[in-house]
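The other protein chains are all here in position, but one chain of the complex has been omitted.
On to subunit A.
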Amino acid sequence: MYRILQTVLFALVLFTAVPNLGLRAEEGLRVLVNALGQAKLSDMDEHIAALTKTGDPKVVPILEALGEGNLYARKADGQVFLTKESGSTLTLTDPVTGESAGEAPKTALSKVKVNNGVRRAVRTALGSLTLLSPDRGARLKAAQSVLQSPNAEALGAVESALAAEKDGEVRALLEQARATTLLISDRPAEEKKEAVRLLREKGGREALPILSSALGSADETLKPEIEAALASIEQTQALWAAGQNVWYGLSLGSVLLLAAIGLAITFGVMGIINMAHGEMVMLGAYTTFLVQEVLRNSYPGLFDWSLAIALPLAFLVTGAVGLAMERGVIRFLYGRPLETMLATWGISLILQQSVRTIFGPTNREVGNPSWMSGAFELGGLTITWNRLWIILFALAVFAALLFLLKKTPMGLQMRAVTQNRRMASSMGIRTPWVDALTFALGSGIAGMAGVALSQIDNVSPNLGQGYIIDSFMVVVFGGVGNLWGTLVGAFSLGILNKFLEPYAGAVLGKILVLVLIILFIQKRPRGLFALKGRAVEA
């Protein structure tokens, strides 16, 4: 504490005594920055406040580096530098002059420690410092950070920024930011009332914590106003929450659809109880991992394309494994479902353990390309990019498969063989090859599903196990042998699950869904969309 006062005083003296000498200002800044290197975590707030008070634009990159953990102190003399990591060395930049200061091994420097408290303080400080930045993006970020962590002292800065702001979007944010900071300041009740009204109109979920914390300290005249605003926001939020639930259901449904769609071919169309289906998904995910490893090491610029490259590869790899499985094992077991089940299950174990031996039992890191990270707001809905892409991808795979089955000669042959093998054979179709290709197609699609699922789940040898039961559930519920049934089945199970979850909890929700399916199968043993006609009996 004493040390801080000392440095702050010293800096202040430098600033006030010789205000016009830039050199002295630089010296003062350097003292403040170097003090960061010695500071304890609990004193960081005051150091950051002292830095912010200087109002020097050079403080912005320093604070940014601090927040990102790129500020290091040299062990030898306590000098603090902005750094950039490259292998085991750090490229140093002088924080005050902005000039390069060479390189140094990591061991010669120690990182300026930050924790959540420090990051919060940095965010607040940066918010008020960059409100007037010429860059629109920086202003937008600043307004957001003021909104997220309002600070009564920044009110003046927010108001002056608001007066100068021309851009519509930034203005809207700043108005909200002003209202939130106003609520925690000591302005008169009239102004606060105005702020509450604004928050009530504009505010989404972010407004709730501000209003409810303001409720505690508000005086009597303001209380009913805030309560009304809270009630109104909560009401609209409840409506949006229902919409959000439907979205979650669709998203879960699309994952189920992806996992099940390959099985809809191997089990649904061909009638093979393929217990190794989950492992095909897993192999697809590992293909993605391998593609990303190669790209990371050799072509880092192509990383955003990794999924597009992995998709055809995963299809080929798992398709080939499927082909080998069909030719090597399954074709000898047609018409013996129990043996097929045991054999495919054995294969699934072999595949799992071999992946475990080759890649190790631990999770592998599969990164999200930038276009699949993050979320955006649509009204009151939060929509994450990866989920959106997965829904689109699932629908695209479904459409492609439908087209293949209904509109191409190969699809025609597949349907012919599964509906009446002997008739198809006597028409000159090579039924064994059609069987093999159908199975390979089903496996290949499972592999493509693995590419998508690697984005949201663990890539570990156990990946497939989690999906096998769900996949069978979807196919049986939707109706064996019917692709549309799989689509409807997947989405209705997804939505049902998500609507049960908030009331029953995740564990009980899953059990309830299973019970409902069992009851449903009692009533309609062939699922939602049962195949009709003679083919069924064959």
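Please note the rule applied: a contact is a pair of C-beta atoms (placed from the backbone, for glycine too) under 8 Å apart; a residue touches a chain by one contact, two chains touch by 3 or more; residues count from 1.
Everything below uses one rule, namely that contacts and distances are computed from a predicted model.
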| item | value |
| --- | --- |
| Protein name (UniProt record) of the chain left out of view, among "Aliphatic amidase expression-regulating protein AmiC", "Molybdopterin-dependent oxidoreductase", "FAD binding domain-containing protein" or "DsbE family thiol:disulfide interchange protein" | "Aliphatic amidase expression-regulating protein AmiC" |
| Among A:209, A:224, A:337 or A:379, the residue in touch with the chain that has been omitted | A:209 |
| Sole contact to the chain not displayed, among A:201, A:304 or A:365 | A:365 |
| Touch with the omitted chain, as defined above, among A:340, A:460 or A:482 | A:460 |
| Omitted-chain contact residue, chosen from A:78, A:102 or A:117 | A:117 |
| Chain not shown, touching residues in subunit A | 41, 69, 111, 113, 115-117, 119-120, 123, 148-149, 205-206, 208-216, 241, 244-245, 248, 251-252, 255, 345, 349, 353, 356, 360-365, 367-368, 373-375, 382, 384-387, 456-462, 465-466, 469, 498, 501-502, 505-507, 510 |
